[in-house]
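First up is the structure itself, then whatever we jot down about it.
Up next is chain A:
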Amino acid sequence: MEKTKLSIISQIKNHFNDAREKNYPYNRVDFSVRKEIVPQVLLYLKDVMGFKHLSHISCVDWLEDNEFELVFIVWSPADKIKVFVHTRLDREHPVMDNLDMIWRHAHTYEREMREMFGIQFTGLDAPEEFLLEDWQGPPPMRRDFDTETYAAETYWERPGREDAQDVRETIEKRTGEVLPDFAKNYKR
Partner candidate 1 sequence: MHEIIQITWGAIVSFILAFTVGITYMGLNRKITARIQNRIGPPWYQNFIDVIKLGSKQTSIHHGVMQHMGPAFIMVTSVMSLLIIPILNQNRFFPNLNFHGDLVFLLYIMVFGPLGMALGAGQTGNPNSAIGVTRGLSQMAGFEIPWVMALVALMIQYKTTSIVDLMNIQVETGKWLMFSSPFAFLAALLAMLGMFRYAPFDIVGAPQELASGPMSENGGKYLFVMMSAGSVFAFAKLTLYVDLFMGGANNLIILVVKTFSLYLFPMLYGIVSPRYRTEQSVRYFWGWPSLFGLLAILHAMFF
Partner candidate 2 sequence: MVGSPVLFIAIPLLAAFLIPLLGFVWKESVRILPGLVLLYLLYLSLTLMEQVVHTGTIVEVIAGWAPPWGINLVFSPLTGLLTTLMILMGFIIWIYSYRFKNIDFQEAVKYFILLLMLITGSVGIVLTGDIFNQFVFIEITSISAYALTAFYKGRDSAEASFKYLMIGSLSSMFLLLAIALIYSQLGTLNMADIAAKAHLMKPEFKILALIFFITGLGIEAEIFPLNGWAPDAYAQAPGPIGAAFSGIVVKAGVYAMIRVMFTLFDVAGTHQFLIVIGIITLIIAEMSAVRQEHLKRMLAYSSIGQMGLVIVAFGIGTEEGVFAALFLMLNHAIIKSLLFLSGSYLVYHSTGKYISEVDGIARNLPITSFLFALGSIAIVGMPPFAGFWSKWSMLTAAAHSNLILIIGLVLSVSLIELVYYFRVLNRIYFFPKKKEVVVKKPTINALLAMGLLGLLILIIGFYPDSVTGYLHAASQSLLDKGKYIHDVLSTGQLLLP
Partner candidate 3 sequence: MINDKNSQKIVDIIRNYARKHSLWILAYGTGCGAIEIPPTMTSRYDAERLGVRGAATPRQADVLLITGYLTTKTLKRVIRVYEQMQDPKYVIGFGSCTINGGMYWDSYNTIKALDRYLPVDVYINGCMPRPESVLAGFAKLQELIQAGKADGAKKYKENLEWYRENQKKVIPTWRMPEYNW
């Protein structure tokens, strides 16, 4: 296992000089690459090294760095190893290459990214909305999106709940019941 992982790392490093690797225990290897070479890296992984399956595409919002991080998780059924490919996008203009010609199902993940984070995938052919129908606000998964305010502004809230934001507090207040210690750790 370890040997295979090392050989994967060395191969990737040979082909893509600026890839930075991070070796995790067990069957996980991470690479960080520029966003321009992500399709090449993935194609190389898929076609040459046998990482046939795209498990997931995920996004992390690094608000402090003003960047998005996209994580592509690919899986090799032969080696039983998963590779994480990280890349960073500019948060102001998050544009990424479309990957659904490599894996058909990348389409779905990309549509989700587009709606939830506002990342544009060039050439993504999916005009209609995916999860959010009629959404007009900012992408809701961005960290600078204030869900609570948005919900309070948009949806009418039944009066009488102001004092009951926290269930445990309310129970304590109304019934005088003493909370057990462990419950206090989960206080809001």
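Note that contacts are C-beta pairs under 8 Å (C-beta built on N, C-alpha and C of every residue); 3 or more make two chains touch, one makes a residue touch a chain; residues count from 1.
The candidates were selected such that all candidates are chains of the complex that A comes from, given by their letters.
Remember, predicted model here, so these are calculated numbers, not experimental data.
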In-complex contact of chain A, chosen from 1, 2 or 3: 3
List of chain A residues in touch with candidate 3 within their complex: 132-137, 140, 145, 147-148, 150-152, 154-158, 161
